[in-house]
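Left out: one protein chain. Kept in place: all the others.
And now, subunit A:
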Amino acid sequence: MTESTPAVLVLEDGRVFRGESYGATGTTIAEVVFATGMTGYQETLTDPSYRGQIVVMTAPHIGNTGVNDEDFESRRVWVDGYVVRDPARIRSSWRANGTLDDLLAEQGVVGISAVDTRALTRHLRERGTMRAAISTDPAHTGADTSSLLALVTEAPSMEGSNFLADVTTPEPYVVPAVGERRFTVAAIDLGIKGMTPRRMAERGIEVHVLPATSSIDDVLAVEPDGVFMSNGPGDPATADHVVGVLREVLERRIPYFGICLGNQMLGRALGRGTYKLRYGHRGINQPVQDRTTGKVEITSQNHGFAVDAPLEGTFETPFGDARVTHVGLNDDVVEGIALVDGPAFSVQYHPEAAAGPHDAAYLFDRFVQLMDESAAPHPSDEKASA
């Protein structure tokens, strides 16, 4: 029997889970959250929104299909720690060119396996997400975990944290449109996933991905037909600069589409607050109802904060009336908002999916339509009508 390295997971409320080292060795401290997707671990790990979080996978077998070059959602793994029950010993996929534990080790992600992930998930469901540490340090894996617990309680909490500087692109870059370019979009990278510009590009959008620190002038400089704000990590209440830029965008009635943190930015720009959910929504099976059509879409979600807005009727904002367009059916959380008479809408979930179902891809079409309607007659339209 090969001896495994012991590892320990200590929660801020003192509960301890013991298991085996997985990925890199060392000690990591962050907020611990659970994700319920049964597929898509590679996309999850490389989703910048998970910066600052230890992720517990509720699906027991992780790593079965290894890792491949195509399913990275960003340039690196972002999670601050990884908790799984049964990591794969081999990879099995015709696309794989590496194993998950090699990737985690290489990227310095401290993980723990052989943990009762269901017990941990139930604990987080009942008590809420909290800070935690994973350690393989023999100083911590012994019977006494009090020193590790002390490190956890000293660590900063998720409320008030801002990771945008870590995750955003240092330099602007352009994702060219597939086929003919129809629109130009300035996409503020708050932790954008690779699939998002790809979904826009497929629709003839040239995507100018800009750093989170961009000013309204930087945005206007690309002469955008629309502005987009991505998902991202941290407490939306700290992203004041981004909210300021968005208000300028709304002022100018430039079509706006936001995803996840981009939804919270719209909420804040419209004068609403955000709040932390007890244990968030992280999964690819979340039902959301489009209140306009009544249709339900199964969505990919990854958010710990939500916009505080009335579900019924409209609410006043400095940019005219707005309303909640999408609601999470599990717990009536706001999942989308829009201006009633303005060209701005956003959703809390992930229409770009990756991982997750493609039910909400129509929102990218809606963005295109919005830009179409807002645009002055396009040169090509004039040609067509001539």
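Just so we're on the same page, a contact is a pair of C-beta atoms (placed from the backbone, for glycine too) under 8 Å apart; a residue touches a chain by one contact, two chains touch by 3 or more; residues count from 1.
Just so we're on the same page, contacts and distances are computed from a predicted model.
Engineer: UniProt names the one chain left off this complex as which of "Carbohydrate ABC transporter membrane protein 2, CUT1 family", "Carbamoyl phosphate synthase large chain", "FtsW/RodA/SpoVE family cell cycle protein" or "Carbon starvation CstA family protein"?
Structural biologist: The chain we cannot see is recorded in UniProt as "Carbamoyl phosphate synthase large chain".
Engineer: Out of A:Glu43, A:Asp101, A:Glu206 or A:Asp225, which touches the unshown chain?
Structural biologist: Residue touching the absent chain, from the options given: A:Glu43.
Engineer: Tell me which residue among A:Thr65, A:Ser214 or A:Gln348 touches the hidden chain in the full complex.
Structural biologist: A:Thr65
Engineer: Among A:Asn285, A:Thr314 or A:Ser374, choose the residue that contacts the chain missing from this document, as touch is defined above.
Structural biologist: Spelled out, the listed residue whose C-beta touches the missing chain is A:Asn285.
Engineer: Tell me where the left-out chain touches subunit A, residue by residue.
Structural biologist: 1, 17, 34, 36-40, 42-43, 58-61, 64-65, 68, 70-71, 85-86, 88-90, 92-95, 116-119, 121-122, 125, 283-287, 289, 294-296, 298, 329-331, 353-358
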